[in-house]
Every structure is written in structure tokens, then in C-alpha cells.
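As you look at this complex, bear in mind that one protein chain is not there, while each of the others sits in place.
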Amino acid sequence: MQRASPNPTHEARPHGVDEPTYCCNGPMKPSTSSPRPDLTCTYHSVRALTESLAAPLDPEDQVVQSMPDASPTKWHRAHTTWFFEEFVLSGFDGYEPFDPTFRYLFNSYYEAVGPRQPRPRRGMITRPGVTEIEAYRRHVDSAMTEFLGGTRLSIEQAALVELGLHHEQQHQELLLMDALHLLSQNPTIPTYASRPGLSLQAAAGATSLIEHDGGLVEIGHDPDAPGAGFSFDNESPAHRVWLEPFAVENRLVTCGEWREFIDDGGYSRPELWLSDGWHRIGAEGWQAPLYWRSVDGRWQVFGLTGQSGLDPTVPVANVSYYEADAFARWRGARLPTEIEWEVAARLLACNSEESPSHADREAHADHHGQFFGHLWQWTSSAYAPYPGFRPVAGAVGEYNGKFMVDQQVLRGSSFATSPGHERITYRNFFPSAARWAFSGVRIAHDHD
Amino acid sequence: MQRASPNPTHEARPHGVDEPTYCCNGPMKPSTSSPRPDLTCTYHSVRALTESLAAPLDPEDQVVQSMPDASPTKWHRAHTTWFFEEFVLSGFDGYEPFDPTFRYLFNSYYEAVGPRQPRPRRGMITRPGVTEIEAYRRHVDSAMTEFLGGTRLSIEQAALVELGLHHEQQHQELLLMDALHLLSQNPTIPTYASRPGLSLQAAAGATSLIEHDGGLVEIGHDPDAPGAGFSFDNESPAHRVWLEPFAVENRLVTCGEWREFIDDGGYSRPELWLSDGWHRIGAEGWQAPLYWRSVDGRWQVFGLTGQSGLDPTVPVANVSYYEADAFARWRGARLPTEIEWEVAARLLACNSEESPSHADREAHADHHGQFFGHLWQWTSSAYAPYPGFRPVAGAVGEYNGKFMVDQQVLRGSSFATSPGHERITYRNFFPSAARWAFSGVRIAHDHD
Amino acid sequence: MQRASPNPTHEARPHGVDEPTYCCNGPMKPSTSSPRPDLTCTYHSVRALTESLAAPLDPEDQVVQSMPDASPTKWHRAHTTWFFEEFVLSGFDGYEPFDPTFRYLFNSYYEAVGPRQPRPRRGMITRPGVTEIEAYRRHVDSAMTEFLGGTRLSIEQAALVELGLHHEQQHQELLLMDALHLLSQNPTIPTYASRPGLSLQAAAGATSLIEHDGGLVEIGHDPDAPGAGFSFDNESPAHRVWLEPFAVENRLVTCGEWREFIDDGGYSRPELWLSDGWHRIGAEGWQAPLYWRSVDGRWQVFGLTGQSGLDPTVPVANVSYYEADAFARWRGARLPTEIEWEVAARLLACNSEESPSHADREAHADHHGQFFGHLWQWTSSAYAPYPGFRPVAGAVGEYNGKFMVDQQVLRGSSFATSPGHERITYRNFFPSAARWAFSGVRIAHDHD
Partner (left out) sequence: MQRASPNPTHEARPHGVDEPTYCCNGPMKPSTSSPRPDLTCTYHSVRALTESLAAPLDPEDQVVQSMPDASPTKWHRAHTTWFFEEFVLSGFDGYEPFDPTFRYLFNSYYEAVGPRQPRPRRGMITRPGVTEIEAYRRHVDSAMTEFLGGTRLSIEQAALVELGLHHEQQHQELLLMDALHLLSQNPTIPTYASRPGLSLQAAAGATSLIEHDGGLVEIGHDPDAPGAGFSFDNESPAHRVWLEPFAVENRLVTCGEWREFIDDGGYSRPELWLSDGWHRIGAEGWQAPLYWRSVDGRWQVFGLTGQSGLDPTVPVANVSYYEADAFARWRGARLPTEIEWEVAARLLACNSEESPSHADREAHADHHGQFFGHLWQWTSSAYAPYPGFRPVAGAVGEYNGKFMVDQQVLRGSSFATSPGHERITYRNFFPSAARWAFSGVRIAHDHD
């Protein structure tokens, strides 16, 4: 999954889909000078991956919205394009919007930009169709190529382009999450694609603990540090936190362990559950993770590559925070805070190498601890601003800050996270009841 | 709209869409002998019209379900095909179902056939896509051709084929209703097609009354009468009804009259409304018919041919029973019962001709009274069984009878009703709050 | 239950509650002269019965609203009082309203009177309390006594008083229905009262048919007929109807028969149900009549006198129209229309007596056919205006007409109907899904 991965097959086929030609190598970097050939190159790589992810889906698949939280593929393709048009090109002299109505149709939630198509009704927009959205993408790509190549970009402009690319990468994963949810509604059990990289790999081995003695630690992203790459505003400021001693496990909870939880009455014992979770599983009739299906008394699991028998060695996916929390309680343990998670991820990297590059460290973490590239990991931390947090000025300041209530932080990345998009300080977030994200479970312990 | 219409333009372009080649002339007739070349011919004509109606819609348009009451175009195309597969071909020796899962996917509401995709989730079935549905239609058409041509059809078999064709014609109008509703959700104001025949024509002239002295009348369909054509089971038995003197108007209420109703506070005066209607318009914020839109203080009306300024001379469409009833009360009048409607429709025909053929009579009614071919007309009659009503045996007996509660009868036909589908005894029905049908209003009066 | 009943116990204890002193004998009659000592007398009798019905209920019981369709006892007591204040006393010179806010609090649905406490929030009005409502009743009773005794009433005034008394009688039965529903929510299985007259009596004997040859009949109430008593506007005009031959059974369906229906899979066979009914029983989990409870595998039935084992000989109560209709289909029969019901009720009376008085005829019907005094009987007739129906002018015209959609007519009366309130032309009505009314089932048949 990761750029630095030694696994060439994995690298060659991110998401297991037709691979766009990558003309650039290495992470996206900030820059103060322009023109920016590297940004142009990255731009086209990221944009091409979106198209490649949409390719296995027919026009019919791309238009339907399977639930209010999900969006149609076509909408993802248009909205990510809108982002560049609205935040980058609209101020670019001579740019002609592709279609003025798109400003309304494909705004997601930016109140400062103006009114927009209501989120639960994104699936009503059957027109513009897939063909027209493709033309829209080409139109904006062409203007962006000119923009990136022909002008001297200010730091602010370059930062907005970079934000737009990370934004599109987020939507690449959302596109897969949403497509999976849509296909899961179909009683004919369709397959998104059958290539490698679209399903979970087995755990590397036995469980061990990553231990930490507590004390004062520093976490978060410092954008002023030398070599600091891109980050979202919610990862800053870097700041100190006092920790009690703790330990986290070096791998994710597996489907086999989850089956034991079910067999031990996990979904019918109220003492294991948060009160809200207990009411939710009753109201929704949850008896297993979202895509588990009991077929003739045996569990099958539905995924992007289709449906197959439960593999007890792969990480359990598509569980809510409520379920993750209940499982941890069943284990006599708990979930990690996001602070503990970040500290442990760094610790594993630092313990195993002398002076790792950033990329190498993350790669190593991946190999040893399943921190990255498998599943996002629920933490017990509610999504809240870091001390001294300041949203970015302007409409893009709505990107993160306004969602900081009633959500839980997830850390790491998943098999569906785009190459170059993951970071040790990355803060993903979903509501406690969400199950359609590629979410898994890592267990933590108090440590005396 | 009608086959016998003297208006060649109208005839040549039913629904204003690409016209399939009609190889047959005249209404569908029952028959006791087989093979049935005329049935084969009618079969292909009806089937071709469905495809022609779907043609202006892209795959994206054909898959989305805009509300639980509506169905995707693609579903209509498949379900009408399923009807022949399930009720005609499944008993035909050697027939291979196109895909066994379709029995589940495209059953509408036939409990006797088995479980089915829940109605509000028809829009989740993005696969099979439009292309596969087309193959499904070809597969069944081919088998039906063989079935109709090569065997000696029993009366029962011929009746099921004929029922299937009328069933498909009903879905042709539903397809247009549902497509219009879907397109109406789109803020870009798309157009279904811009051909003639897809919009309402202006009223012919001044209003006059069709009066009746009351007394014992006979209404309904007698399937045993000489020359009796096809009918649905809910139109029988023919039976006698005692009527008080009444009069109905010879044309439908127009948009101009409806605008007066609005301007006179029609939607804000509780004394005009049924209690349920008053609560509904408050809860839903109804201030005008479904597809009226106030643009810069002037009414525009959305339809299959797009959106344009209100034409005060055309019949008002897409109103609920509640609104029709309130309008009538505002006029100091009332809606007709379905009995009165049927009697008046016959009366108009009989007064103006000596010995009309059935087709001629209906054509005349159309010319003089807007009974057919404009809009379905709400009646004050709740949908209930006629005295002595017996549903057909078997699963097709679920066709009509099980809906006989909490619906109002509409009579006549609309501009979107398929050629050959209308009858003076036809009983259409919708819930009181439904507005997406092509429904209009005819006023009745007590008559002393 | 009925005034003319030969059963003194029944007569002495209407509703089985403390009996108010009746100073008058005979039905309420219209009159053209005043003062009206008989109206004064009837007024006090009716008003006293309301209080007597409320007496077994504590203040806590009287304030709670158990569902939006039901009203608190306290509200019934106040609203019936408001009716006299609003429609009779407000125009009476020198009358001082008890409390001006009551005009808002205790209006039910009279839009012409003004805004009102929303129906689903009647249970929020904990104040005024029971004591204050009693004072309100005394205040209005005192003014009414003066009004009835001291002035020469116009015909219109007398008619409004009479309407107010029949209105209060309707609320007497509603009070019992609503109280039963409230008590049924209580897991401690409380008892309203344990006196006779509050529960159903066993059927008299074997079933036989009341047959009719069809033809032209007259039904409904003619207010201009000699000796015509009170009626609601919806019972008029009397009018002619053509009937096909039919038969109705001479008694109601029993609990024993209903148990057979259940045991035969009645609630799990879709072919027996209207489509709306089938969906409703699934959504609500209905498996039996509203107040049947399975205790250790045996049916118990909850009622005003408490809970006891199912008695197979008493009429089945508290079933919806959907259930009544499904039962009839299971029996290979159907429900009667309201016309058939009225004709049969008259027929039974006329067959058995030479020249019965109105009261005697009804009494006889009761004895022989369970038409009155047991349970209201669902008919297959939707609630609609009779030909030529004209609502009363003014706010009281909202009494009946505005509810004429999506309701079914019930005929007869129940054990809880107040003495003197029933009529052969009486049209009660409830939505198809309503189960908390004292509703039962009579079976009809086509008759050749």
C-alpha cells in the first residue's frame, strides 16, 4: 500500500485497480517556488487514480446513493473537481467555469461558498451523467495544467492545490467505502473487482505488547519543523501530553477473535456495552460486523472482491466504535487513546531502527504493527481540537474544525487509503455508530 | 392519443417519443382460437413502445428511485418482462429463465409468487444494468414469439398474455410519471423530451354542463356481453346503481382557474379542506400543484418537455385528491362519483351520435368532454369492490382487489396513457395525497 | 344498555358505573317551544353520566394521553363543557367565561373557532387539574340551567343544545375507549371498574342468515319525517339505493371463531389480507386483537373489568378494519356495506313485529341480531357524503363532513354507547388501522 513498501505487487496495484502511470516518486512536498513540475505530476497521478477507482463501476453504479452518509461515485468524481474549480481556479484570470450550476450541485458542506444540493439527495442528480462528469474533469484538469505550469504559484496557491489533492485522496477511500456499501445492498452479491490489494491480508504472527512507561510526550504535527510535509489543520499544533503507563497490542483484532466474541454472547450481554451501543444494536438488530452474513450456519464476509468464507486470520473490519469498545471490554482491556496510538506507532518505529527516514519509519510500523495499510483503528478519544488549534482562514477552514463533536478519532490508514496519504499524526473521525468505514480494532491495556 | 383520433400528428407520435412500427390496427380482442398472429403483433407493438419511452433516458436516469412510491425506469422494463416470464412462460415447456435471481428482483407485490426486493429499495439494484435488462427483454420476447406462434393457446393462456400487455401499458404511464418525478428533483431542470404529445393541450372552449336526471343506471364491464373487449377484474360485474339527478362539467379545471383559487387564499382557508388534507398541506408546505414553481413572482410549470410559464387554458395537473376536493368546495360544487363520471361519459357519446362504434364514442367523448386523453380525473368514490366482485384465481388475482381500501378512484385517461389502454369502465386509483400521477379535476353539481 | 331494555340490571347500571339520577324518560326530542323542562332534565342526566364515568379514575389517570388518537379523561370532561360554552353560552347575554384560556385549551378541531392546543399534546396540560375542571363544569352547568329555564329557546338554540348533548355522549364512549387504552399500557394490569355492563355478553345462540332480495331501498335519516328525532348531519339526506341480493349473519363473530382464525394461520397468510393491512400487521407485529395477551400459552383478554381468560362465546372486540376484512375473506365471505347493514337491521325489526315503535324496533334488533349494544360493526363502506349532503352552517358544520376520506363506516353501537345515543341510521367512522374502538365484526354474503 505504501510507496516505500518492499512488496512490488502491492505497490504496483494500489487498490487493485488499473494503475495510472505515476510520473513522480516520493511524497508531496511543500514548495515556495513555481512553476511546480512536481505538483503538476502529482496532480495528474492523484486525478488518474480517482478515474481508475471508478472504472470498474458502470454508470448505473455511479449514480445511486445507498444511504444519506454515502455519496454516489459520480458525485465524488465531480465534487473533487469542484474543489479545484472553487478554491483554486475561480480566482485564476480567464478561467471559465464548466457549468455554473455545478457550484450548487457539487459543493459538499462549505457554508461560506453558498447553498448546495442537500447531502441526502445527492443521488437524485442523475444528470449531469457520467460522460458529462468526465468532460468536467478534463476541463478542470486542462485548466489546472495551465495553472500549475504557466504561473508562478504563491505559497498559498500551492497549499490549496496540495490540499485539493489530499482532499481527493480522502474521497478516493470514501468512493470505495460507498461503493462497497451500495453493492452490499444488492441481493445478487456483485463484485467490485477481483484484483489483489482490495482485500485484507492475514496478520503477521503472534500478539505482543508495545509498552510505554508514560510521562510527558509530544504529539501532533508541527508545520514549522524542518522537512515537515503536508498535514491537515486538525493535526496541529504539536503539543505535549502527560501519559500514564500503557501498552498496545502489536496487531489488530482478527475475524477469528471476533467470532469467539460472538460465540461467547458478545452481542447479547449488556454489561459489555456502552448504553448507546446497547440500544443501537437492539434497534438495528446487529449481531455481527456490517458485512458478515450467516449462510447455512457459517459466516461469510462480503467485500470489494466479493463474498467468501470467513478467514479467521485477517483483521476484523467494518465494526462501529460501540462494537470495538464492547469487544475490548470483553477482553478485559480497552481501546487506546489517540495519544497512546501515536506514541506507540512512533515507538515501534524508533525501537527497530537507528535513524529512519519518515517514510521508512512508517513502512516499518506497517510491517511490524499493522498500524498502517490494513484498517483504520478506533480510539477512545473523542474528536476535539488540540490545544491552540486554529482553523485555516476562509471557506477551507470548514474542512475539519466544524465536525469536532460527537465523533471518535480513528488512527492509521486502511488497505483502501491512497498511496502517500497516510501520516502518523493523521486524525480520521467517524460517529460511534458508523460501520461502513474500513475500521478495525487495536487493543490497549493499562500498564503498571 | 387515441388510435381513432382524427389528429394525425397526435396519432403518429404517441407520448411524443420515437414511434415503434405498429403492425396491427384496432383494439386488443379476446379470441378463442390459436395461433394468434394478432396477439403476436400486439405483443411486439406494446413491448416496443416501452423501449421507445425509455429511450430518452440515460442509464443514470433509469436506475434511480426518487421516492418509495416511484420505481426506476429500468425496473419497469424488467418487471413487465418478469410478468410474462412468471405468469406465461414459466409453464411453457423448455423455457429457460434468463436469470433465476430475477424472480426475486422484479416481482412487484405478488405474495403468492414469493419474497421480493422491498419496494422502497428498488433503486438499490444498480446491477443488472440497462444493457442486461435489454438482453432480458430480448430473451423473453424471443420466447414469447415462439410461444405465441407455435402453440395452440388456450383461452386462459391468451387471457394472461393480454393481461400482461395491459399490465405493461399501465407501467408505460407509470414510467413517465416516475421519470417526471425524478427529473423534478434535479435543480438543473432537465427535459425528458421535447416532442409533441408530452404536454397538455388547451381546453376547447366554454364550460357547459352534462346533465342527468338520475334513476337506475347500469355501469361497469360485462365480460359476457357480445364484443366485450379486455377489462380488469375490478371493472366487473356490470351492475345497477340508483342515481340522484346530477350534472358534470364538460371540461377539466384549468390552470387559470387554479391560479384564481390560490389567489383567493385557497391553500390557507381551512373551511375548504378535508381535515386530513388540511394537515397534509401544512405538514408538507403545499401552496400549489406539485410541479408549479414560483419564479420571480410568476408561476412556471415543470413537465416532461421542460419548464415554462403557466398557460391558463390548459387543464391543471398533478394535484392530490385533497386539493381537487378543496377546489370543488371553493367553487360551491363537488367532485363526481365514479358512477356519475361513467354515466356522463356515456351520455355525451350517446347524445351526439346515432350508433357509434366503441372507438368512435370514446373519440367523441374526448373531443367534447375531455373525458379521455388529457388527465385522469379524481372522483369522490373510494376504491371498493363492485357488488359481486370476484378476483381472478391465482397470483394474478392480487392485481387489483387487495388495494381496495384508502384509495380514491380516478376515471378517464391521460395524455400519457398508452394507445388502446383506455376504457369507459376503467378504474384507476391512488391514495388521497398522491400528486405525481397525471391527475386533474372535473367538477360536478347536484341537479334539481 | 338501551333505554327500552327489559333487563333492569343493565338499565340500572349503564356502563356499570355509579348511576346518576335520571329525571326524564324517553329519547331526546326536538321541540319548537320553550322553556324546555325536558331538555333541562336531559342536559343534567347526560352531564351527570360523564362525571360518573370519570369517577373510577384517579387524577393521575385523568391527565395522561396514551397516544395521539386518544385524549385524557380530564380533557373529555372539559371539551364537552367547552362545546356548550362556545356554541351555546357565548352568545348568551351576561355569560362570563370561566377562563378565557379554555377557549384555546379545549377546542378540539374547530378551525372556525380559532387555534387550539395541538391534539397530540393534550396530555401536556396538567393544569387546570381535575378539581378546576370540575369547577368549570359546575360553572357551565349553572349557566346552562339558567339558559334552559329562563329564556324562550329558538329552534336553533334548542338544536345546538341537543347537538351538545349528543356530542357529550360520543365523548362518553371515547372516554371509556381512551381509558381502556391507557390502562392497557400499564404492566400492573389495573382495572377500571368491576361492575356489570362494562364487558361483553355471550352470543345468544346459533348463527342464521338475514336475507334480502335486493332492489331499490331507502336508507338514511329524513329530518322532516313525522316524529323524526335527533340525528347528525351525515345521516341525511334519506335516499334511495339499489341493492343486489345479500345476506348478513344474525350475530357477531366470536372470540372462539377468531381463535380458530389465528390457529389457522390467519395472521400469516398474505392472501387473506388487503395489501395495506398485510404491511401493517407486519410493521406492528399484530398477531391477535389489540387486547389479547398470550399468558403461558393461553389467551387472556384485557378489558375495563380487568384481564381474564378468553371466553369463546363473546363477540371479538378491538379489531381493525384490516383484521375484520381478512377474517371475512378467511370465512369465504365479506363484510356488509353500510347500506346492507341498515337494511338488515330494519328487516329484522320489521319481520318480528307488526308496528313497532322506534325504540321497540331497536330493542328487538338488539335481542335478535346483536345489531346494537354489543360492538360497533365494521362495514366495507368508506365514509363518504350521502347524495345531496349539506353540512350544517357555521363552526358546527365541521362536526362530520371534513372527515369524509380514508375512514370506514361502523354501524350499530357498543356496550359502551350511552343510553339514548344509538340509531339505526347512525354512522360511526374510524381509520382502517384503528383498534382501540369497541369494534366487532358481522359477516355478510352475496345471495343468489
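The chains carry the letters A, B and C, assigned in the order they are written, with residues numbered from 1 in each.
The working rule: a contact is a pair of C-beta atoms (placed from the backbone, for glycine too) under 8 Å apart; a residue touches a chain by one contact, two chains touch by 3 or more.
As the structure is a computational prediction, the values presented were derived from the model and not from experiment.
Engineer: Could you tell me which of the visible chains the hidden chain touches?
Structural biologist: A, C
Engineer: Looking at the full complex, which residue from A:Gly91, A:Gly149 or A:Pro270 touches the chain that isn't shown here?
Structural biologist: Once the missing chain is taken into account, the touching residue is A:Pro270.
Engineer: Out of A:Trp258, A:Trp292 or A:Tyr321, which residue would touch the omitted chain in the full complex?
Structural biologist: A:Tyr321
Engineer: From the listed residues A:Ala54, A:Leu89 or A:Val241, report the one that touches the chain absent from this view.
Structural biologist: A:Val241
Engineer: Touching the absent chain: which residues on subunit C qualify?
Structural biologist: 58-64, 66, 74, 101, 104-105, 117, 121, 123-130, 182-183, 185-188, 190
Engineer: If the missing chain were put back, which residues of subunit A would it touch?
Structural biologist: So the residues of subunit A touching the missing chain come out as 109, 111-112, 216, 239-244, 270-271, 273-278, 321-322, 325, 334, 380-382, 384-385, 387-388, 398, 402-406, 408, 432, 446.
We take it that only the chains that are shown with their structure count from here on.
Engineer: Please flag the chain sitting at the greatest distance from subunit C, going by CA centroids.
Structural biologist: A
Engineer: Suppose each chain is reduced to the average of its Cα coordinates; what separation in Å results between subunit A and subunit B?
Structural biologist: So the centroids are 49 Å from each other.
Engineer: If you average the CA atoms of subunit B and of subunit C, how many Å lie between those two points?
Structural biologist: From the centre of subunit B to the centre of subunit C is 39 Å.
Engineer: Rounded to a whole Å, what is the gap between the Cα centroids of subunit A and subunit C?
Structural biologist: Those two chain centres are 62 Å apart.
Engineer: So which stretches of subunit B touch two or more other chains?
Structural biologist: In subunit B, no residue touches two or more other chains.
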